[in-house]
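The structure under discussion appears below in the form of structure tokens.
One protein chain omitted, others in place.
The chains carry the letters A and B, assigned in the order they are written, with residues numbered from 1 in each.
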Amino acid sequence: MSTETQPPDVTPKEKPTPAKKPEEKPVDLPAFEKGLSDKITEKFGDKIEVAFVKEDRVRINVGRENVHEVAEFIRDELNFDHVESVSGVDFPKDKEIEVVYHIGSYTDSSLSRQILVLATRAQREDNPIPGKDATILPTLRNIFYSVEFHEREIFEMFGVFFEGHPDNRRLLLPEDWADLPPLRKDFDSRGR
Amino acid sequence: MSVIAPKFKLSEFIKSILDDAFWAILILNLIGIPAVMMILFFIEMPVIHGELLTPFLALSWIADPTRTLPIIQSFMETDIFRVMAFPGFGFAALLAAGTIFVERKMLAKLQLRVGPFYCGKLEGILQLMGDGLKLISKEIIIPAKADKPIFWAAPVIFVGAAAAFVALIPVAPGWVVADVDLGLLAVFAVIGFFPIITILSAWSANSKFPFIGGIRALFQMVSFEIPLILSLLGVVILTGTLNLSEIAASQSNFPWIVFLPVGAIVFFITMLAELERIPFDLPEAESEIVAGWLTELSGMMYGLVQLGTYLKLYAFAALFVVLFLGGWNGPSIVPPFPAEIITDGITMGPVTLKVPGLPIFSQEMLNGTLWFVLKTVGVIFFIILPRGVFPRVRVDILLNLGWTKLIGLAFVNIFIALGLLYAGVLGPGGLQ
Partner (left out) sequence: MTTEIMPGLALQKVDERIMTLNVGPQHPGSGHMRIVVQIDGDYIVACDPDPGYVHRGEEKMAEYRNYITNIPHLERPVIHDSCNVLYPYVLGAEELLGIEVPERAKYIRVIASELNRCIYIMYWLAIYGIFLGHSTMFMWPAGDREFLIDLMEKMSGARVTHAHFVPGGVRNDLPPNFEDVCLRQVNYFEKRIKEYAAVFYDNPILISRTQDTGVLSKQDAIRLGTTGSVLRASGVDYDLRVKEPYDVYDELDIHTNVMKEGDAYARSRIPWLDMMESCNIIRQALQKMPKSGSVRTKLKPNPKTKIPATVYKRVESGRGSLGCYIVSDGKTEPYRLKLSVPSFRNLIALPYLLKGEKLGNMPSVYWSLNYWPVEADR
């Protein structure tokens, strides 16, 4: 199951930065959400990129080596306690599959409207063998228990293997599915 | 069944009728009468008015209504009549059919709907017949690895046991199929058969859901048998006899429920459990184990089991009436027949029939039957009612109820009965 090719170290800082802050005036950003993003930035600095800070939504992009640490920080220091949903987005042009976690909080009443959007990217292969190729991400199940079934679904729908997940099995698809993972862009469901 | 004869010709119709009549007469006379004579060679024939009744004599008497009456009366005293028609199978099946109809309609009204409506002109009366025809026409599917002899025999034995139970119940003074001195003990023996039949049927089906259902039925019936028997002992203590007809006769002044209400309540609850009715219908718990021990029965086997269940329902309700509510006793509201009817025949307005001995049933029997039916219908109503009100109990709550609380209450009932006896309230020196 380990790598035939070394996954290149794609951290967001190598990307061009069209969504960076210089064009926007800092006074437009909502204060509470800015506070959240500032706390994360001061702890992790360059390892993360703050994609946007909108009302009730803060989005952080992280590389796949650091996502585990960042998630742990989010749970321990910022009082977020559960993951609402996990989605995968397929970008065949960038040869990456993005996995987006929406994290919320029930216990902290100041955070009851906030959703922290945590996004990582996994490397994408053209001929996937789910579970046995380089599309691997660390699992967040030992931090947030609620991602268990969501990560199983992403495994079967995109082919992203979550390392450390106790039960990487099919959930919604039938047991004898032998085709591409269905939610990828090269799987065309029209005419099937 | 919609268009009977698109091209109806009267001559063809008459021709077909004459055809059928010819063949019927031919077969009846050439084969039927000798067969009847051969059978009757072995059956005892009654003696009426000093003459032995042979089939030819019976056929000639039937022509004259004044001489038919003794035949009918002697037939009614035979055992066959009792088993088939009056206190036996026919009567019970009629009441069972009525119960099914009332149950469906009453539940429907409780649940704000209509119930059977379209089958039959009046509010769906023929629905039961429609269901029976449907069940007869269905294919009987046997699971592949089932134990075939036992699987086939189980529903039949079930109906047989239920019919045996029905046979022990007295309906009117002198009208009981089997007048056994140890009647109540025979009832307990027959009730003990039912768990065996259920577990045999469930085990022989060789499938998981009937297996669980059968085991649950076994648990339920066995654990409720003890409170059932104990709760009836109070009545036995007070009456001093096990004969059901005598127990019914002993309540001519007051029914036993007045003195033993606790026993009546315990008996009612255990009755619901033995009948597998809601709230105790675990063996058929639909949402957990599909249909319990009835899962693999299809077609007429299922129909037989339903028949047996409703016969059992009637029998238990009748037992409750006989033991606690006074059996057939009740104020005489059937008027006594004027003496001329018995000796001379009816002369009432347009109906004139000068035949002696006309009322086939005596006034006592009619009165007794009327009160018996009324009381049984009342008890059946109360058995049906929880079906619309309660959900199903869970198996551990059920077992807890049967083994601890109900046995305790039954013993309290026995102590009350003993107390009443020894205090002299009832029994030799007291009210009775």
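Here is the rule we go by: contacts are C-beta pairs under 8 Å (C-beta built on N, C-alpha and C of every residue); 3 or more make two chains touch, one makes a residue touch a chain.
Note that the coordinates shown come from a computational prediction; the quantities given were computed from them, not determined experimentally.
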item	value
Touching the absent chain when the full complex is considered, from B:Leu107, B:Val156 or B:Val334	B:Leu107
Absent chain, residues of chain B that touch it	107, 110-113, 208, 278-279, 281, 285-288, 290, 387-397
Residue ranges of chain A at the interface with the undisplayed chain	56-57, 59, 81-85, 87, 89-90, 100, 102, 106-107, 112-113, 115, 117, 144-150, 170-176, 182-183, 187, 189-190
